[in-house]
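Here's the structure, in structure tokens; my notes come after.
In this view, the complex is presented without one of its protein chains, the others remaining in place.
Labels run A, B and C following the written order; every chain starts at residue 1.
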């Protein structure tokens, strides 16, 4: 039996309550995050409903291959993250570490793909401003939103990768036991970032394909 | 009665050191995770920013004595009122009561040893500091001139000032609010003492819970809208650019989706504070406790659906105007109920006029005026005439400054003995409370009048027919400035020379009064137990004199 | 400037708004009186140690009181909403406009074009008892056309038209100004609403030349180039006040004294270091290349007009 004394933190009387608190706290934060992205989705919805044709034209220039590969990568990372959490709960330390490693690797792969996609976009000058190739004018709004939405999402993912690697290190060194409350929060956050991508994918890549 | 009194065994009393003595190095403060110390850190920082924002508006009021100005250029004037708005809204009013009194008192009130996530709590103060340092940078680099509302396309295209650093400062400090909100909600849900059911929570705890909800759900939208402004200004991403089909009014929707609830972020905690103070100094339970709770919740939720009343002339559709107008009248109902309930709390009381009570009465008067003028602005035709005028300026200052700052002062004085273990000078405090109320009215009643007569806001030069009102208002502001400085003096003095306060100088109910002043690190010497509803003042002796002879603790039992 | 330029209710709509304002004031006054009266009474009667009877009120009564005033407040507020909304709805159903006037806002002036082609700046002439519709747009930031005497205000947005409809019932000169913060000279983006009889309106229309006069164009340039930032009484930048400068004798820094004629003023704009005025630091930027010759002429015309008082000085203080 692993020693749990390192897992319990101020001000909690027991680990069960602490775990509940971490989960609940993370859900509160995610409610906040939902509204953060809601502001973007709301802007997108307004502009798209009044510039349907421009958005169709603009969205046809997104790189659907990169987008779809990233969809698969992120969904798979959610799988490995779930496995990591379950393994941690029943104290399978090695499996936890392996799954976390896989998750972080998939996350990095996502970012690399994203980087290649950005490179291709920039080569085509798909950045609103002088030399922006698309017409009509409102296509620039789509591409403005594209950069912000994917950029903000990528930042969230980068933060997620950082946290996963940090947690892995702590687990590996044995600073905190895997079955503590930490995994709970990390996992919920990671799935949330994945969920955002589930909505970004159709709005950005699938619009304008038909 | 004796079983309700705390009796500390002498050995235990000697063991318990106050949170102030847990370490005397600077580092012991900067790395603390004790909610009480973080509250003190917050109190110091927001006080500093209150006076920076105060100096900015002092200069503005001085300049406005003359209709053609006399020592500022128009650009300097615009920067002065902008920095006043940004600092007062995000670096004083939003964190004012939650981050100081909420941090200090909330865990004690519900019988918790600390907040749910102590390190997150410290992080939230550091986020505040980072945001604040951006704002200081903006101040030093020549300021920002967009008004605190950051409306594009002026902010994104036409302003020649430090818009981006200012927006980043607000963005970062927003996350400090979110962190505090998440922390408080988890605390109230999971760390209540045995017996502390939801309907035994003091109203201040309820107000902290509701305000946390509003912070968590509203602030991210502000963050995103400012991010979009920065993206447009820095990289030319045309989100609100009308020339390619963007809509500047969309920014206003997003901005007010936060900034109207932000008004409730400022006023709900104030309502919580004065509920505590009224009950304590009238020696009565709060009239209609359950209704007070429902009113808080209703304001918290419906407050999210009224933002469009800031946009009646912005180019919003007439139908949307009517919808938002209707919802705004609806949200006024729970506010009115709260006013009636506070008034009824005084009925058959044993009313004392100590400084916290005077400040709370000041709150009640100003909140009533501010709330009623809110009705004017909720009705579309009057709002069209009065919006963007001094009428609006006076209205929201009456609520946000008159109301919130009065309640803030009420709370500071009420919990001062608990926080510091000292008594402040009562007469000086009473004097300051009266000066603040009079100064405030002298400042803003002229603004109501000239606003309705047609004086637009954010005007450097103004038609000379309004000069008399501006001079009156500036005179009031001077009085107000004195009233704001007075507490610095007598509270500072009391820190070193004040009488020892004792654990419960007001004879108040509530768990925070059942522990030594100043409290020990983990708040309670023994795990508290709660056995009855809050505000049982009628059970524990009606006259203050009785209380003073035999200090009686309220409800519960900390053994 | 007279207060009546702001406060006169110059249309039926404005009178309705005033009536609603008075109604709300009376209701609010009553509520304030009630609350303040009760509080004062309680404070006196139940002051600590007073002999008034204390004791609990029955809980059932408390609940009934609570429900009572919740209901009363709700009904009152719904009534007020209904009253205000019906005013608004009837105002929306304006009859066909008889006269459509274009308004273009830019930092920091109002350009107004009448159907006849007559143009004016910072002034709006309209005939009395006529349904007027303003069609407004902005060239830069958001502005807001505020007509206090009509109790009307509407934001003016870039790349979009917004509208204001009114029917003035009183002739006279009223205030017109910008109510949405738009930058440096927001507070002097002001002018006059001139309500005249239909006959006078047609006479005025015929008399006004199409296009701006030079001094007005110059004023606009003076504001848009940022000259007003320094050349304003009360500016902290130490720059000469231009009021009355035209035709006066100017002491220069190098000891010469010149008469400020048009050529001098032109040189001051394009070659500021040539004729520096004594007692002022060399802060004036060089505008050669930044302004066209035509613009210089307008600017000079504007500075000239400051000495003859034919154009207001752009400080909003006194036309």
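FYI, a contact is a pair of C-beta atoms (placed from the backbone, for glycine too) under 8 Å apart; a residue touches a chain by one contact, two chains touch by 3 or more.
The rule is short, and it goes like this: contacts and distances are computed from a predicted model.
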item	value
Omitted chain, identified by the protein name its UniProt record gives, among "Adenylyltransferase/sulfurtransferase", "Nitric oxide reductase NorE protein", "NADH dehydrogenase" or "Oxidase"	"Oxidase"
Interface partners of the hidden chain - shown chains only, full complex considered	A, B
Sole contact to the chain not displayed, among B:61, B:233, B:253 or B:310	B:253
From A:78, A:113, A:139 or A:181, residue that would touch the chain that is not displayed	A:78
Selected residue (touches chain absent from view) among B:19, B:92, B:209 or B:304	B:304
Touch list for chain B against the chain that is not drawn	189, 217, 221, 249-250, 253, 257, 304-305, 307-308, 311, 316-320, 323-324
Chain A, residues in touch with the chain not shown (by the definition above)	20, 23-24, 27-28, 30-35, 38-39, 41-42, 45-46, 49-50, 64, 68, 71-72, 75-76, 78-79, 81-83, 86-87, 90-95, 187-188, 191-192, 194-195, 198-199, 201-202, 206-207, 209-210
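The criterion applied here is as follows: only the chains that are shown with their structure count from here on.
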item	value
Chain-level touch network, classified as line, ring, star, complete or other	line
Distance between chain centroids, defined by C-alpha means - chain A, chain B (Å)	35
Chain A and chain C: spacing of chain centres that average the CA atoms, whole Å	49
Whole-Å gap between the CA centroids of chain B and chain C	33
Shared-contact residues (touching 2 or more other chains) in chain B	243, 247
Residue numbers of chain C (touch at least two other chains)	none
Residues of chain C defined as touching chain B within the complex	1-3, 6-7, 16-17, 20-21, 24, 28, 31-32, 35-36, 38-39, 42-43, 46-49, 52-57, 62, 65-66, 69-70, 73-74, 77-78, 80-81, 83-85, 87-89, 91-92, 107, 140-142, 144, 146, 148, 151-155, 157-160, 162, 175, 177-188, 190, 228-230, 232-237, 315-318
Residues of chain B defined as touching chain A within the complex	33, 112-118, 120, 178, 181-183, 185-186, 189-191, 216-221, 223-225, 227-228, 231-232, 235-239, 241, 243-247, 250, 253-254, 257, 522
Chain C partner contacts - residues on chain B that touch it in the complex	66-76, 78, 145-147, 151, 153-154, 157-159, 242-243, 247-249, 282-283, 287-288, 291, 313-315, 318, 321-322, 325-326, 329-330, 332-333, 336-337, 339-341, 343-344, 346-353, 361, 364-365, 368-369, 372-373, 375-376, 378-382, 384-385, 387-389, 452-454, 456-465, 538, 542-545
